[in-house]
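Heads up, one of the protein chains got dropped from this complex, but the rest are sitting where they should.
Naming follows writing order (A and B), and every chain is counted from residue 1.
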Amino acid sequence: MKGNEAIAEAAIQAGCRHYFGYPITPQTEIAAYMAKRMPKIGGTFLQAESEIAAINMVYGVASAGKRVMTSSSSPGISLKSEGLSYLAGADLPALVVNAQRGGPGLGGIQPSQSDYFQATRGGGHGDYHMIVLAPSSVQEMAQLTIKGFELADEYRMTSMILADGTIGQMMEPVSFDFDIKEAPAKPWATTGTKMAREHNVINSLYLNPELLEKTNIERYKKYEIIAEKEALAEEYLTEDADIIIAAFGIAARVSRNAVNEARANGIKAGLIRPITLWPFPEKVFAKAAEHAKQIISVELSMGQMIEDVRLATQCRIPVSLCYRVGGMIPTPDQVYQAIVEASEKGGK
Amino acid sequence: MIVFEKPKSLTDVPLHYCPGCTHGIVHRLVAEAIDELGIEGKTVGIAPVGCSVMAYDYFSCDMIEAAHGRAPAVATGVKRSDPDNLIVFTYQGDGDLASIGTAETVHAAARNENITVIFINNAIYGMTGGQMAPTSLPGQVTQTSPYGRDVKACGYPVKICEMLSELEGPEYLERVTVNNVANVRKAKKAIKKAFQNQIDGKGFSLVEVISSCPTNWGMTPKEALKWIDDNMIPYYPLGVYKDRSAGILGGKKED
Partner (left out) sequence: MATKEFLFAGFGGQGLLFSGKVLAYKGLIEEKNVSWLPSYGPEMRGGTANCSVIISDEPVGAPIVLNPDVLVAMNLPSLDKYEKAVRKGGIILVDSSLISRKVERDDVDVYYVTATRLADENGTGQLANMILMGKLLSVLDEYNEETVSAALEKCISARHADMLDYNRKAMETGRNYAG
């Protein structure tokens, strides 16, 4: 199964019955899958007139308390950013997929990770975050989609799957044996008062600055809890590692090969693969900085996650960048060479 | 004895609208329609960005505040979440519906989305202090057209009912006004019909209400109502532009 299809199938299994989207490469398989399946299971698939309309349809279904999603790729996510901000301001749960491609502007259609800042800093205007999940296999495309819905409902916020063209297009075996948490009751949803309660209002407008401040502070308290409880990373051979690679998604898969190559050549290399990009797994990096000599951030961007790596390690050890951009992907050999170079330089 | 009562579908929150603004009348007509049809408990309203941004405080049904221009898309989501049990309406001004949200409007109409749209056309941006709207008349003086709307530089007004009536999609399009008692009665009938159509599953129903903005037009309320007769209605003729069930198939206005 293709990565993009795994997302779509997992969403359906998570109880999502509403999908809104607009065609853009390289994520169109998600829409195609939904178009095929939704009518057969009593769900809604709707090709919206624009990315902006699609995210606002998501806003509508989320207001009514149902699991809902949209998917797009980088330029489309920029258009959706308005809606992402409103979803955050109204505390609505939703799932958004970004199969990243090269930018800025129209960029290209080949894989990229250059929307890291946009995703982890919120993307739209205002103080807010989304939960950002970074799958690195087709299995994780499915698994993190389900987790994304669960976290979105638990914390009343948007989850974003920050994937890339490669993971979306590739096929790998995937198992759908998941224990899925059903959506909780949503007494705040606009489902009609049935004349049995006060009216519910879904809103992000606060003309009273004191109230807006209070609301934002409350929301950030929630973010603190999420940062404490939900940060997730996979560690590979890090325990005794001198050189640690930080990489997510497709970059992590490439890096894993390079780490194996380094180990085969007697260099103690390891890999930290953040699975949640927000919250960033700071503690894992802080701990690694206690014994490692250097960190190399391997990215399909001009260096975005590297800022979070430096913050998490408080610049105690050198952090360097190994990258390709514009739709190019670093080769295992390129990463291996970076490890060799770092190992020759020493560190600390 | 006749007692003048506030419709149940309006809350007790005092409206913030300027003196002489016709929003209050239209709010009331919408609330009366909801009351009379007995649908308050299943109705979800979508407020726009613009003067009626805080409509969510005024209607006692469930309400959602949408981003500028996106109300028809939000309404689409809400309606599709439970099409058999929810009645969904949007309440939008001219900047919201006919400028920034034109695409959402046109496509919700083209899909014959089973929703009700109340469109307040007062030919100006009120909330932000009187800028030129997509529906401002040629020559109309506003803050951003201080020498009058120059159609050579900024084009002609958008006529929503005429434009949408060319589409196969929508069920019902009517333009009304509320500048005198007779017209208020006609507007009430149109608004109620736009909700009834949704109950009957007929589809996209839009009522354009030619409204006044004495504050930003720089007139007294009375002058503003007359200005509607003298200037707005000649440019925006009242009437039914489409009513599929009644055999009025659009393309031209029928009185």
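The rule is simple: contacts are C-beta pairs under 8 Å (C-beta built on N, C-alpha and C of every residue); 3 or more make two chains touch, one makes a residue touch a chain.
All of these numbers come straight from a predicted model, not from anything done at the bench.
K.L.:
Based on the whole assembly, the unshown chain contacts which displayed chains?
P.N.:
A
K.L.:
Could you tell which one of A:Arg253, A:Lys268 or A:Lys293 touches the chain left off the display?
P.N.:
Candidates A:Arg253, A:Lys268 or A:Lys293; residue touching the omitted chain: A:Arg253.
K.L.:
Among A:Gly42, A:Pro173, A:Pro209 or A:Gly266, which one is in touch with the chain left out?
P.N.:
Considering the complete complex, A:Pro173 is the one touching the chain left out.
K.L.:
Who touches the missing chain here, A:Ile109, A:Leu205 or A:Ala286?
P.N.:
Missing-chain contact among the listed residues: A:Ile109.
K.L.:
Contacts of chain A with the missing chain: which residues?
P.N.:
25-26, 109-110, 165-166, 169-173, 250, 253-254, 256-257, 260, 329, 331-332
Note that only the chains that are shown with their structure count from here on.
K.L.:
Between chain A and chain B, what distance separates the C-alpha centroids? Give it in angstrom.
P.N.:
Result: the chain centres lie 39 Å from each other.
K.L.:
Would you tell me which residues of chain A are touching chain B in their complex?
P.N.:
Within the complex, chain A contacts chain B at residues 18, 20, 44, 46, 48-50, 52-54, 56-66, 68, 82-83, 86, 90, 190-196, 199-205.
K.L.:
Quick one: which bits of chain B touch chain A in the complex? Just the residue numbers, please.
P.N.:
11, 40-44, 46, 53-54, 56-57, 59-67, 70, 73-82, 85-87, 103-104, 106-107
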